[in-house]
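Missing here: one protein chain of the complex. Every other protein chain is in place.
Presenting chain A:
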């Protein structure tokens, strides 16, 4: 058990290191950082001084070690474009993205599992078929189209919901939240639907097929032969067995919600990390891009770790150890 967690941790650290390496390499290959920082009229000597101050004259491995050391402390240098520390920019944008992503993940998981179970239990029902058909749309339509469609219907035609921005936000310490004001909540609806829809349909289809599979298992047949009521069989015996494989895939999907947020944030002009990244790409603002890459990788690693732990909670076969003897 402990070994299992340690192994997951070590794997995570390795992944992060690899991503950090890629992020760091960008400094070398995407533009010249010095040219980005100084103006046209800087002298050669100015440039040389800056190179030395930035440590660009040192050997590559040393530079990388320094980069990692700083990154661990949350220091990703200074944005070329805004001349402010990258970490400050990220912290400013983080709440918008996290609120959007977490709400989308909740929406996708709760509705996805619920509909998936329903579609499996009422396999031939009318509503189940409708749900399955709609989910096909979700799987095949690109996110930005869904977003634009939603904006057209609910913002342009019906005028129920705003089409861009976060609305009014409330400051709690360094965190800004849109959850406490009406306009903030209204602004969340369309981006959350847009960002969560793809994951929702994916989770739903996955839950449905896994559940149908589990319902064919021998132990379900045996539970029926023991006279256990059908509801108990579905929700106690089948659902938990269904969730084990679902947790892995759904968990990874939820990690990618952060990555997918780039598109949604662009469509809705959402002031989060995704749009920060898009701007950074436009201006070749390498420190911001690098920080964003490392951040996304970090989220993936954390989600992965949580998935592994959930796995252990759900499946006693992985806990092992104590009663296995004799």
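Keep this in mind: contacts are C-beta pairs under 8 Å (C-beta built on N, C-alpha and C of every residue); 3 or more make two chains touch, one makes a residue touch a chain; residues count from 1.
Note that contacts and distances are computed from a predicted model.
Going by its UniProt record, the hidden chain of the complex is named "ABC transporter ATP-binding protein" among "3-isopropylmalate dehydratase large subunit", "ABC transporter ATP-binding protein", "FAD-linked oxidase" or "Protein-arginine kinase".
Across A:91, A:179 or A:217, the residue that sits in touch with the chain not pictured is A:217. Where chain A meets the chain that is not shown, the touching residues are 217-219, 221-230, 232, 236-237, 240-241, 244, 314-317, 323-324.
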